[in-house]
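One protein chain is absent from this view; the other protein chains keep their places.
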Amino acid sequence: MQFKGKDIISIEDFSKQEITHILDVAQSMEPLAHKSSDMLKGKILATLFYEPSTRTRLSFESAMLKLGGGNIGFADAEMTSVKKGENLADTVRVVENYADIIALRHDLEGSARLAAEYSNVPIINAGTGAEEHPTQALTDLYTIRKEKGKIDNLKVGILGDLRYGRTVHSLAYALGFYNIELYLVSPDTLRMRKDVLQTIKGKISVTEDATLETIVPQIDVLYVTRIQKERFPDAAEYANVKGAYKIDQQILKTAKKDLIVMHPLPRVDEIAPEVDNTPQAKYFQQVKNGVMVRMALLALVLGTVK
Amino acid sequence: MQFKGKDIISIEDFSKQEITHILDVAQSMEPLAHKSSDMLKGKILATLFYEPSTRTRLSFESAMLKLGGGNIGFADAEMTSVKKGENLADTVRVVENYADIIALRHDLEGSARLAAEYSNVPIINAGTGAEEHPTQALTDLYTIRKEKGKIDNLKVGILGDLRYGRTVHSLAYALGFYNIELYLVSPDTLRMRKDVLQTIKGKISVTEDATLETIVPQIDVLYVTRIQKERFPDAAEYANVKGAYKIDQQILKTAKKDLIVMHPLPRVDEIAPEVDNTPQAKYFQQVKNGVMVRMALLALVLGTVK
Partner (left out) sequence: MQFKGKDIISIEDFSKQEITHILDVAQSMEPLAHKSSDMLKGKILATLFYEPSTRTRLSFESAMLKLGGGNIGFADAEMTSVKKGENLADTVRVVENYADIIALRHDLEGSARLAAEYSNVPIINAGTGAEEHPTQALTDLYTIRKEKGKIDNLKVGILGDLRYGRTVHSLAYALGFYNIELYLVSPDTLRMRKDVLQTIKGKISVTEDATLETIVPQIDVLYVTRIQKERFPDAAEYANVKGAYKIDQQILKTAKKDLIVMHPLPRVDEIAPEVDNTPQAKYFQQVKNGVMVRMALLALVLGTVK
């Protein structure tokens, strides 16, 4: 397995064996989470964020600092040469001279792949368009494996916006590697994209149009997502579906005791605060796991871990 | 005295003995100001600034770098998940996974206290609402002690916006620990908040409605503040009071030779540039002292200094 110099664009680019290796390396990072390492000393990560994101940007930067590296970048395309009319290919060919690795967040699908074609340094897709968010999907797999001890032979429900949510697309592809029963729950207008369904249907059992009430008693993992206002072309359409679901203690009473509730965050109303302190709630642990996964990817791609 | 893991929310949370200890540690940081230290190597500070502030944010980041630590964060809430509807409690529970300590600047009173309730890592209040700015107050005390050799038995005048200025509220609480004669000078509409007055009146001598001309000849410390346009609900009200006071060489002629003039900065017109090069002017020294105080707080709260 060779990760050094590799771009991390889509979860679909990896084999199951490679994913397992990434998760293993992430696990090996846990002891480094709270102490200083010089593993990436002298290395520089550029975080190029054309869309705002506290979470993902700070997660990458934290991972880099924990391994002794440094960060440069921007958090907002408004402050950049984009304003002067520069295209992404040029920006990447400039920034590769400043950094050893680039994490790219962009609103256009395909932008990470394009950047990787032009860049001499590795590109990590930190979320592009409505399409893919592979480091989040790896974080989700890592969380499931850590909490349940395995990923195979689980029943997983995914709830919310399955159409615009890039997180669930990457997660669905990732789950396609495992022996999973997948249940999809969403408003009619936010059903899972056809191309994603097509890819995974041959691999795993997928039940569309599931209802929350039916699946909660039998599933092992409930993955909740926010209805993302900013992805809706139409405000009225958003108004129709926001608040369509809410996970609270009431519904969790019907669940298996060891159900875990996950969420890529940020959340708005779809998980009640009363759930936060239940043993089922794992969404803040996911955040910590995300740092481990990004530490693993940085170390693998920069060649300091094999 | 136990600072490790403690939140720094309000100057009122500390005893006089604890304040003295912080000032002593700040003094011990002076030799580190211009050379490299590894005291906080591997530690990460997150600066979460929901309101813009060059000064305070850069001061914290400089303090962290001088001690060998690293920084992540945001300088503007516009670039964050706040836009996506996330609340502060969730943001804090996310960021605690990225950083060892959080400095929070927020426009809402009580926000630092709320953040501390939810956070597993220490929160330092970097200015919240019109209420408190404890690291500035500690900087002010440090400056007075450094310049006058003591804080007790001094006559202190505070001038300007005593209603909306969070700096003077924290300073007033801090001076309440000492044997001080306090003189307050402000436009009628910008008099010191009643709750602050009530707290300090039992402890120290306070003269309200003082005039600049009367107090300047007798005071030891003149603390000038900006009339903060951005805190006024009403533009007309601001127009009435801006430029109400101006400290210049003319008025300083009537002062004691060892009067010191302080200002939390930024200033606009309230101190004439001609004052900058007088021996009385200490406002730029305050800036340097602020770095020492923040280095002390970071080292104390992270447990590398006791």
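Think of it as A and B in the order they're written, each chain with its own count starting at 1.
Methods note: a residue touches a chain if its C-beta (ideal position, glycine included) is under 8 Å from a C-beta of that chain, and two chains touch if they have at least 3 such contacts.
The shown structure was predicted, so the numbers you read here are calculated from the model rather than taken from an experiment.
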Sole residue of B:Lys6, B:His21, B:Arg166 or B:Arg226 that reaches the chain not shown, by the stated touch rule: B:Arg226
Sole residue of B:Pro52, B:Gly110, B:Pro217 or B:Pro279 that reaches the chain not shown, by the stated touch rule: B:Pro52
Contact with the hidden chain (one of A:Ala26, A:Ala63 or A:Ala99): A:Ala99
Per the touch definition above, residue among B:Pro217, B:Pro266 or B:Pro279 touching the missing chain: B:Pro266
Contact partner of the left-out chain, one of A:Thr91, A:Ser111, A:Gln136 or A:Thr304: A:Thr91
Touch residues of subunit B, complete complex, unshown partner: 34-37, 52-55, 58-59, 61-62, 65-66, 68, 71, 75-76, 226, 228-230, 265-268, 273, 284, 287-288, 290-291
Touching residues (missing chain, whole complex) on subunit A: 41-44, 46, 70, 72-74, 78-86, 89-91, 93-95, 97-100
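Just so it is clear, only the chains that are shown with their structure count from here on.
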Computed distance of Cα centres, subunit B from subunit A, in Å: 39
